[in-house]
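Left out: one protein chain. Kept in place: all the others.
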Amino acid sequence: MGITQILFWILAIFTLFSALMVITSKNPVYSVLWLIITFFTISGHYILLNAQFLAVVNIIVYAGAIMVLFLFVLMLMNLAKDNEPQKSKWLKLAGALAGGSLLLVMVAALKGTEQQMTELGTGNIGLIENLGQVLFTQYVVPFEISSILFLSAMVGAVIIGKKE
Amino acid sequence: MNVQYYIFLSVALFVIGIVGVLTRRNAIIVFMCIELMLNAVNLLLVAFSKMHHLANSAKDITAGTDGQLFVFFIMVVAAAEVSVGLAIIVMLYRNTQSIDINFLNRLKH
Amino acid sequence: MKNLIFLIPLLPLIGFLVNGLGRKTLPKGVVSLIGCGVVLGSFLISLMIFLQGSYSATPFKYFDFINVGDLKIPFSFQVDQLSTLFILIITGVGFLIHMYSTAYMHEEKREHYGRYFAYLNLFIFSMLLLVMGGNFLIMFIGWEGVGLCSYLLIGYWFKHIDYTKAAKKAFVMNRIGDFGFLLAIFWIVQQWGTLSFYDLFNAETGKVAIMSAQNTTAVIGITLLLFVGAAGKSAQIPLYTWLPDAMAGPTPVSALIHAATMVTAGIYMIARSNVLYNLAPFTLTIIAIIGAATALLAATIALKQNDIKKVLAYSTVSQLGYMFLALGSGAYVAAIFHVMTHAFFKALLFLGSGSVIHAMSGQQDIRFMGGLKSKLKITYATFVIGCLAIAGIPPLSGFFSKDAVLLAAFEHNTFLYIVALITAALTAFYMFRLLFITFHGSFRGTEEQKHHVHESPAAMTIPLIVLAVLSIVGGFVGVPEAFIQGGEKLTRFLQPVVPAFAHHISHSTEYLLMLVTAVISIIAIVIAWMRYRTYKEEKSTPFGKVLANNWYVDEVYNSAIVKPLNKFGSFANTYFERSGIDALVNGVGRMVNYGSRQLRWLQSGQIGSYILLMVISMVLLFVLQFFLRS
Amino acid sequence: MIVLLLLLLPLVGGLVAFFLKEGNSARGWSLAIALATLAVSVVGIIGAKGSENLFFSAPWMGNLGTRFSIALDGMSQILCLLMAVSYPLIFLSTWKSNYSKPANFFGLMLLAQAGMIGVFIATDALLFYFFWELALIPVYFLCSGWGGERRIPVTFKFFIYTFTASLLMLLGLLYLYFQTPDRSFALEAFYALKLPNETQLWVFWLLFIAFAVKMPVFPFHTWQPDTYEQSPTAVTMVLSGLMVKMGVYGVIRWVLPVVPVASYQWGDVVMSMAVIGIVYASVLAMQQNDLKRLVAYSSIAHVGLMAAAIFAETKTGLQGVLMQMFNHGVNIIGLWIVVELIERQFKTRKLSELGGVAQKAPGLTILLVILALANVSLPLTNSFVGEFLMFNGIFNSTATKYSALFSAVALISIILSAVYTLGMIQKIFYGPTNSITENTHDIFTNERVALGVIVLLIVTFGVYPQPLLNLTSDFVDVLLKQASVANLMVK
Partner (left out) sequence: MNTLIFTALSGVLMMFSAFLLKSKTAVRLLAHVLLAAIIIINLLELRDVRLLNINVEGMMQFDRFSLLFTLVANVCTFAFFALSSKDMEKVGVHYSDYFALLFFILSGVVLVASFTSLLILFLGIEIISIPLYILTGSDKRNLKSNEASLKYFLMGSFSTGLMLMGIALVYGATGTFNTTLMTSGSNGPSVLFLSGLLMLLFSMSFKVSAAPFHFWTPDVYDGAPTVFTSFMATIVKVAGFIAFMRLFSQAFGDIRAEWQLLVAIVVALTLFIGNITAVFQQSVKRMLAYSSISQAGFMMLAVYSVSADAREGIILYAAAYSLATIGIFAVLIKMNDYSFDGFNGFAKQQPLVAVTLVIFLLSLAGIPLTAGFLSKFYMLKATIDAGSMSLSIFAVLMAAVSAYYYFRLIQAMYFKDGVMEPIEISSGFKYTLITIAAITVLLGIFPGLLTHWLYF
């Protein structure tokens, strides 16, 4: 049981706990905050898997940009109160059960994979220059394509957001 | 260590996201849960990329990079999606003063 | 020769076409001229053939009627002694009746007059087809043709809905017979692959003639089915009820179709296929029994009828029963003989009654007649002759033919003989009852009838006289050997086609039987004389009532067959069809609609439920993929 | 070429008819086209015996293994003749009844004719299916466009019913296509198939259902009376006189020879269905008060007999069927013409409301009586020959153990048919006149001509049927050889 393993367990527990908090906490703002924490723990995982670049990007993009955006919107709608309307507990139960069974099934299915499972490796492909290398040689086309995505998203945001 | 743990972890996260989607009424929270699902996927991808790197680094030094790049693209897309999604939610809020998805039932049958 | 024969049926056909198409334009004179002329023409031709005695066992083939695979049915005529005899009767009596009709129907409107003669000619044509046909199919064509004509002529006065109903009844009853006939035909095809009489029956090579096996299923089946056909056409139990109703038609029609010719088609058919019947003694027995039963039943009914034509109708049925009795006893010649004589005197009686009705301006109920003998001398005289003939008083024709029948019956089965004897007595009784009530006593009609009463014109009386003569002398062709050497002319004449009846009783017994018959008839007549010399109201006994309503047979049929059929029909129509089959078909559509209405609830509009359903189905599919598939 | 012409004439003519503005020109045009088709078909049958004119084949639809191949063999000839003879009669007899939007009406009529001719001459399964539907669609529009007040649901039921069945047939054909070695829809390829028995047993139903609904055979018949009742009489003529034959034709062409063993195996089932149907329909016909429904049921009875005779698999029976297809078509069109006349004059089809017409309209009476006699298949009318042959075929069939029983039960129909047909005549024509019928006028020239032609056909082929029989004799021999596989095996 190496140090990485111990760290993994701790992080995993944190991740799951905070994720659960995201979906359970009454106050939306809290959920946002919990989600941010989740992202941090996930970044932790990335570091463990020494994908440093992704860890950083994750924090910047998600925790930094996206979640802040969420927060803004929530504030703007001042929904930061605990009395958010709840689904009837039957529906909740049903949802939980469905999700639980899905988990059960997938886990049951995937644990059959044990024998052909390989160990995780180390190595520094996660470093920015290596990624950059590949990104701008092999993956340049998708990279360009994603620009179309952004353009359309931008136009969309304008169409939707702009007051008439 | 064994990749299996990561599979289970991310599957668990993924399912938690799904459960969130199923159990919450607030559109934004639902959306956040979806983001959670995406992150679960990211985690899994990274884990796999490491795995494949170990498996194939002998013949190809950049083996497994693609997985991490995919994560990168997912983040890109997620960002774009968020911008649009929030715009839509705000628009709806402007019109109805609510983002409760239970009230979205003008269209049915 | 061949073409000459073809002319025989062709002439009436032409007459039919001309009269039918020109019924609006042609004046009555022309119509009657054509109508009678064509029949006379074919009569003369057939007479010529008869005198030449030029018969041919092999049929004359004109063209392929049906020629499919190995089923070859030519359109062919066969003119041998048997058919010639019938042709003579048909055309001869037919001509007289045509002539009679010209006077009887003269009040009809022009186009209806034309229509009448067209029908009459068509009937002669079909009847000739029937008797001349060289195979069962051509015979069947004529068979149905005469059925059609009787339908048309019974319903001739179509304004009266009842008449048309009677016509329909007649046709349907005949159809029931034809049902049997057709099946028999198919069976014959199956057995012997041909329908030609020659190929079936000729002594040397005939497929049936060379058979030895008796009472095989096929033979019995075929003969029985053929008999069903005959029973339908010749009004035997159980299919006789149409004949009395058929009296709705004009009287000459009754005389021609329902007495002289059409109803004897059944006898002709069985006589024609005697070779076949000789192989099926079982069938013959049944025929004999049914014949005797019919004869008796009809005779009893005739006792209580008050409609002059009804009496004659039932007596016809009874006489037909006689003929079948003869057939059943194997005495084909006797049957044919009786057909011939019966054609004479029954036609005579019908025409006589027609003359009476004519004189009484449409009155048919004998209770309102009486004392006509002074006014209608000729009619009366001829009528008496007819009655004597049918009663079998020697030496009139009826005596010989009836005697031949009784003799055969006696040798075949004593019981049947006794039944026949009783029938003979009854016949004599009701015929003279009719005679006395009609012509004797005092006049019971209305005043202006009384003034109107007059002897019929020559066109009507001449046929009466001719037929009367025939009724007297007609019997001499069949004087039994017992009387004169070289009697039984008819038998010898028909020898090539119809085998003679093998007598095996002494002449003395034969004399005795004749005596018995004659005496019994005379006694019956005397009783009738005492009872009906002067008309008095008949007191109705319950049994008499049963007879008057002819044993309620019609009612029984009605409630036993017609009603249930209609019940079933209306049930099927309203319930089984609509809410049975159709409901099933529509049910599918309804089901779809219902399902549609239910499925819509899945589309609740709630994202939550949508995703929930998706997740659940995901789970299910996962389970199916990983844990249920082997 | 002639065969192609036979198809193109009504097709093009129909399309042109749509663009004719005013009614009479459309009428005249379509009548002209119909007559032209008649001429062509007569030439095609008498003129061009076995010459190249009777076949046409061209590639189409690329690599689907189907060809645009059409041919006129004995059966096609007799049916095309029927088509060609009927249409002028229909147009002639309905000359006086004025339809709204005549251009569309006659255009659709001609299109339907093209479709049906196509069905009768197609020798390629896919092509056959194409025409099958092409014939259905115009008729659907005709019925629900010009029909009675309940037309829309009734016609729709008819459409869905037949459409579903025909889709199943398509699957059957498709399946057979995959069984052919060289993946082809050609008729010969289908005939060359030797399918294993158990396969045949279920393929049979896929194919047969479509035809059974079209004919219709007993349990599938419920659409028919309603449809006949609701559609305009001209269309009813097409439906009952011609379209019905598509079903019979289909069985003879695409079922019997293609799945012989199954046809043999299921023969008893189908025959009993048919025979029950005959009696059942006749009994129902006796119950009807509506003239159209009565004729409809009697038609069901007659067609049932054809169905039974087909599966008897005897030469006489099949020749009878082929001949009867022609006769029944002609006769029933005649009956419908009379129905049309009566309906147009008295504005009612209720038998109970009619009566005494004979006194006023003797011409009509005589013609109808002759038609009725043909309907009860009296000797010397055409249908007697056909039915005689069919009954004979059934009775002498070796394909079923119960041949005698079947024919006996079926033969009951000649009694029942007499009952309801004569009943009909009696109710309409005999007895005293009433308020509705007292000022009846006799028939017009055009109707007189149409009915006259029909009566002529009835009598001619009743007295001398041999020409029609010769036309189809060879075809039946070939067919039986093809289907005779069944007779080798014991049931």
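Residue numbering begins at 1 within each chain, and the chains themselves are lettered A, B, C and D in the order written.
The criterion applied here is as follows: a contact is a pair of C-beta atoms (placed from the backbone, for glycine too) under 8 Å apart; a residue touches a chain by one contact, two chains touch by 3 or more.
As the structure is a prediction and not an experimental result, all values here were calculated from the model.
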The omitted chain touches A, B, C, D
From D:133, D:290, D:343 or D:442, residue that would touch the chain that is not displayed: D:133
So one chain is hidden, and I want to know which residue out of D:144, D:233 or D:392 touches that hidden chain in the complete assembly. D:144
Touch residues of subunit D, complete complex, unshown partner: 60-64, 129-130, 133-134, 137, 141, 144-145, 151-152, 156, 159-160, 163-164, 167-168, 170-171, 174-175, 177-178
Going by the touch rule given at the top, which residues of subunit B touch the chain that is not shown? 3, 7, 10, 14, 17, 21, 27, 30-31, 34, 37-38, 40-41, 44-45, 47-48, 51-52, 55-56, 63-64, 66-67, 70, 73-74, 77, 80-81, 84-85, 88-89, 91-92, 95-96, 101, 104, 106-108
For subunit C, which residues touch the unseen chain? 589, 592-593, 595-597, 599-600, 602-603, 605, 607, 610-611, 613-614, 617-618, 621-622, 624-626, 629
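Just so it is clear, only the chains that are shown with their structure count from here on.
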When contacts are scored as defined above, which chain pair ends up with more C-beta pairs, C-D or A-B? A-B
Can you check how far apart subunit B and subunit D are, centre to centre, with Cα atoms defining each centre and the answer in Å? 66
How big is the gap, in whole Å, between where the Cα atoms of subunit C centre and where those of subunit D centre? 37
Subunit D residues counted as touching two or more neighbouring chains: none
Could you list which residues of subunit B touch at least two other chains? 18, 22, 25, 102
Where on subunit B does subunit C make contact in their complex? 18, 21-22, 25, 30, 101-102, 104-109
For subunit D, which residues are in contact with subunit C within the complex? 157, 160-161, 219, 221-223, 280, 283-284, 286-288, 315-316, 319-320, 356, 358-359, 362, 373, 378-380, 385, 388-389, 391-392, 395-396, 407-408, 411-412, 414-415, 418-419, 422-423, 426, 429-432, 464-466, 469, 473
Where on subunit C does subunit B make contact in their complex? 600-601, 603-608, 611-612, 615
